[in-house]
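Of the protein chains in this complex, all but one are displayed in their positions.
So, subunit A:
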Amino acid sequence: MTAVTSGIPAQTRTEPTGQPVLRLHDAGVRVGGRTLWSGVQLSIGAGEFTAVLGPNGVGKSTLIKAVLGLQPLAEGEIRVLGQAPGQAGRRVGYLPQRRNFDASLRIRGTDIVAMGLDGDRWGVPLPLPERFSPRRRAARARIEEVIELVGATKYAHRPIGQCSGGEQQRLLIAQALVRRPEILLLDEPLDSLDLPNQAAVAALIGRICRVEGVSVIMVAHDVNPILGYLDRVVYLAEGGAATGTPQEVITSETLTRLYGTPIEVLRTSDGRLVVVGQPEAPARHSDRHAPASAEEADRAAG
């Protein structure tokens, strides 16, 4: 655990506002006999936008999986909304790291969003017409509302395989949001998007955090597109974690030390921070995150 403090005033908020939605206490994870991180202390408040940053293979996605209850802890404790991981159910939305949908997948965007609402229910719904079923009316209204929220109304009826990467990502964010979660976990949602789409999706996530009051925890490779929306930064490196506001953590000295490579943090004329010299995402990065088997997932835990 590396505590990072500095005298620079916080960009937005320093302390978690309201009740913490996520708390890690001395948490550690071991994957395939290797300790990815340990002794992590973390407290994230309601309605905050938190970025999880760090070099490849440091266990960023594993942190998300641990919060979801898919990866058991080797030590310490995680509390999600006051409960054990995996117990908070529909109060947690999740968007995994992914490759794009197959171009030939013939399922509409709305169906993908609808799966987020009731895709895990067993049995068949009664084929009642909508006007006799208030529940189906409410479901449809919610799906339309959330698609509108992410700005995907125009292409939601198209087969998802025919949507662009940015369009697919918006629909998947809608899927993660459709049950009105209190926490939204995003694993590199800007990966594999072009620059304008990165900026647009980052702005969308920032808006969801501010306007809808959803606590966002986002694993990111490149901090620049989201830097303007962040309340809190978690840097995973050296087997531990450094947390703080962007102003505290995103400094040339801290980043250079955490990444082990020279990194400069510059300030633009309008006061924004820009991180320069961050290691580029390797070309095969997305392959690393699309494991075909459980063993590969363990090996890739990144």
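Here is the rule we use: contacts are C-beta pairs under 8 Å (C-beta built on N, C-alpha and C of every residue); 3 or more make two chains touch, one makes a residue touch a chain; residues count from 1.
Going forward, contacts and distances are computed from a predicted model.
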| item | value |
| --- | --- |
| Name of the absent chain as recorded in UniProt (options "Nitric oxide reductase NorE protein", "Biotin carboxyl carrier protein of acetyl-CoA carboxylase", "Metal ABC transporter permease" or "Cytochrome d ubiquinol oxidase subunit I") | "Metal ABC transporter permease" |
| Options A:S38, A:T62 or A:Q175, residue touching the unrepresented chain | A:Q175 |
| Of A:I112, A:V234 or A:L273, the residue in touch with the unshown chain | A:I112 |
| Sites on subunit A contacted by the missing partner chain, in the whole complex | 68, 70, 86, 89, 94-96, 98, 101-102, 105-108, 111-112, 115-116, 118-124, 158-159, 175-176, 292-293, 295 |
